[in-house]
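Below is one structure, written out as structure tokens, with a few remarks after it.
The complex is shown incomplete by one protein chain, all other protein chains being positioned as in the whole.
Let's turn to subunit A:
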Amino acid sequence: MAVPIPVAAFQLAGYRQAVANTLYLNFTQTVYRSKFIIVLLWQLLLIVPMAVAQGQMYLDGDDPEQDCGLTLSGKVLDHDTREPLIGATIYIEELQRGTLSDEYGNYHFHHLCRGSYTLKVTYIGYVMERPTLRMTTSTVRNLTLHVDARQLKQVVITGERLTEEVQSAGTLSGRELETTRGLSLAESLQNLSGVSTMQTGPTISKPVIHGLHSNRILLLNNGVRHEGQQWGAEHAPEIDPFVASELKVVKGAAGVRYGADAIGGVVLVEPKALPDTAGVSGELNLLGSTNNRQGAVSATVEGKPASIPALSWRLQGTAKRAGNARTADYYMQNTGFQELNFSGTLGYKKENYGAEVFYSQFNTKLGILKASHIGNLTDLENAIGRERPEQTSYDFTYTIDRPYQDVSHHLLKTKAYWDTGNAGRLEFVYGLQRNIRQEYDLHRASSADPELTLDITTHTTEAVWEHAPVGNLTGSAGVSTIYQNNTYQGRYFIPFFRNFTAGAFVSEKWRKDRLQLEGGVRYDYKKLNITKRERNSDIIRPEYQFHNVSGTLGALYDVGYHLTFGLSATSAWRAPGANELFSDGVHHGSASYERGNRDLNSEQAYNFEASVTYYGNQRLNGKLSVYNNFINDYIYLAPVQPPTLTIRGAFPTFEYKQADAIFRGIDLDLEYRFTPQLYLESRTSIVRARNLDLNDHLVGVPADRYNNMLRFDTDRLAGIGTSDTYFALGGTYVAEQTRVPTVAEQDYMAPPAGYFLLNLEAGTTVQLGRQPVELGITGSNLLNTAYRDYLNRFRYFTDDMGRMLLFRVKLPLNFSGR
């Protein structure tokens, strides 16, 4: 023990010098360096005990006996950035000699003999390398190290709380979410790969995941299944995106954790956690746009009283108003909308238990393009033949006339949890929702009442036990129930029904080193009681029962070198909806007669996905996901003969049928950094869907979509006192949908041509005294392109929206007076 101590002392002395040099450099050079000082100190701490333990640490030139005259030298570099790594340890195993790279990353070994050597190169945060080399002459050899994937992943986990799932998901939060403020929920999500939007004119939009939408998508608003009349393609989700601090989309069937209906995917709307420090703060958002002249205000106030530290609260409200939207050439009559939403949260949180109450109300009045309300097929053919919609006015107004929808949605959520150290965490959630949808038609408004009122009340309960980790195993088990009661008044569309669903699931995840395995199983039971008045006025009360088992299996393997492979098999099921079983009537706007089928079975989806993620690299990062969603007994509207003859003439008739279908596709996310500030973001979504029974394409499948944005982020602009400044310019290209049904005519108009939209985003934060002000602008369709989208149900009548600039001002507020 006597020898090594002075060696270590010598090292320390030498290193103080190096640290001093680095410190000095730090003032003049990049910020990067400061990170290396910390690393250097770490290395120092590591090397001292190493030297002590081995007791045989030799430094260059200390051992003349080994002197054969050869030199090995080079640089130690980061594999991706080519940045020198300062203070990396290089150790020759055969000679038990070590050295450290200097402030430029250089290392040298002198006086080496001929022979084979194994080097051990280590550096904090990097994967150890053990290259072997044969020395015959003096050699220059650069050593490159890869960032340790596991290290990086641990950062991800702590940052996200939720552990990563094998199944692909896309998330919008932070600035990405901020730039979508003012847009509807579906429009906010459409920049994620694999997600598109289905519209009914400019006011109504619904998310489409991997080609599936409406009642094949599950929405979780603040942890509660969003239940309204989501089966309707022209029923937009009644959720205020301002409530969310994160929007997440789980792509593909996900029935085990989320329950029935998640055939195509799940959208999770997650609010910010309640404040955990005492004081009162808030946020004010102001928005204004060109085109439909939208104005919006959204405000949040939250706090935590210092006297009752367990308590915290939040109040939030949004008001929006927009007038007629404009295409490239004209205003669309009666396409304004209004929205008034508010929510309140009260939380009580102790160390091991807590409870939360959340209430939100969403109210909207949505104008519907007047020209879309047609009488029969001849009217539709006339409309298709017109250049622009037949309107009595092509001017702007905020006034909303018939036809319009007036929808309100209430959600009351209570949550309680109990955290026990050794048994895990138990959580109970109860949700009460009421959705009232009033539809005002254009035809012969004899009274001020809506022609149709749908009223649905939903109670959901869920109890989940998240068990404490057992070895490498984590997971949860739970039970959930849904009870629904639906009534209507006015014209018939869907019957009265009551529905009870109960389910139980177990989901486990096993993680060790680079491998993660997950599996789960769920059982659901659903009972549907219908009360329907038949055409002859008889009341019928049929009852349906459905049983289903869903499962999930997944594996994620990190092969190192920033590469992760994932494989998953997931399933989900869906019982036929009341509309699919019992609808009977003319569908306005599509000039078709829709007939339900009382013999439908539930549909079951089996989703297989393979993914490759290349991450943590300095320049190129990305994810490729290939999926294959096989749907057994897929329910769809099939044309049937003969057409239905009504007083308005003959209507093409469609009836709900079932066939096996397949939705397969590719999602590709790529990011390429030219410099740390300038990068290209690219997203590709491709989906193909087929009816396997008819061996034909399916109708209404999103066309190929490519989204590319060139982004530039800079912390501050020279000369002006701004921070967090960003610019982005790019575009979306949507191809023409060429894959449409050929076996039977299902559409009245060929899919519109492909289109390209030029978009822009910019923003910065300025400091007005002590008040930071965040400014932003989002521009869409900058070239004012006239286009029609295949997934817009009003493409028969009108073009899509023209140029729009959306201006945002956000004021983070602090009332604590500090």
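We adopt the following convention: a residue touches a chain if its C-beta (ideal position, glycine included) is under 8 Å from a C-beta of that chain, and two chains touch if they have at least 3 such contacts; residues count from 1.
To be clear about the criterion, contacts and distances are computed from a predicted model.
One chain of the complex is hidden; its UniProt record names it "Type 1 periplasmic binding fold superfamily protein", one of "Multiple sugar transport system permease protein", "Type 1 periplasmic binding fold superfamily protein", "Cytochrome bd-I ubiquinol oxidase subunit CydA" or "ABC-2 family transporter".
Touching the missing chain, out of A:Leu645, A:Val743, A:Leu783 or A:Val809, is residue A:Leu645.
Between the chain not shown and the residues A:Ala186, A:Val249, A:Ala262 or A:Leu426, the one that touches is A:Leu426. The chain that is not drawn here is touched, among residues A:Tyr348, A:Tyr398, A:Tyr483 or A:Phe727, by A:Tyr483. Only one of A:Ile374, A:Leu581 or A:Ala728 touches the absent chain when the whole complex is considered: A:Ile374.
When you scan A:Val127, A:Ala310, A:Ala463 or A:Leu563 for touch with the missing chain, the hit is A:Ala463. Within the entire complex, the positions of subunit A that touch the omitted partner chain are 353, 373-376, 378-379, 382, 390, 392-393, 414, 416, 418, 420, 423, 426, 428, 430, 432, 441-444, 451, 457, 459, 461, 463, 483, 485, 487-492, 495-496, 498, 529, 531-533, 535, 537, 539, 644-650.
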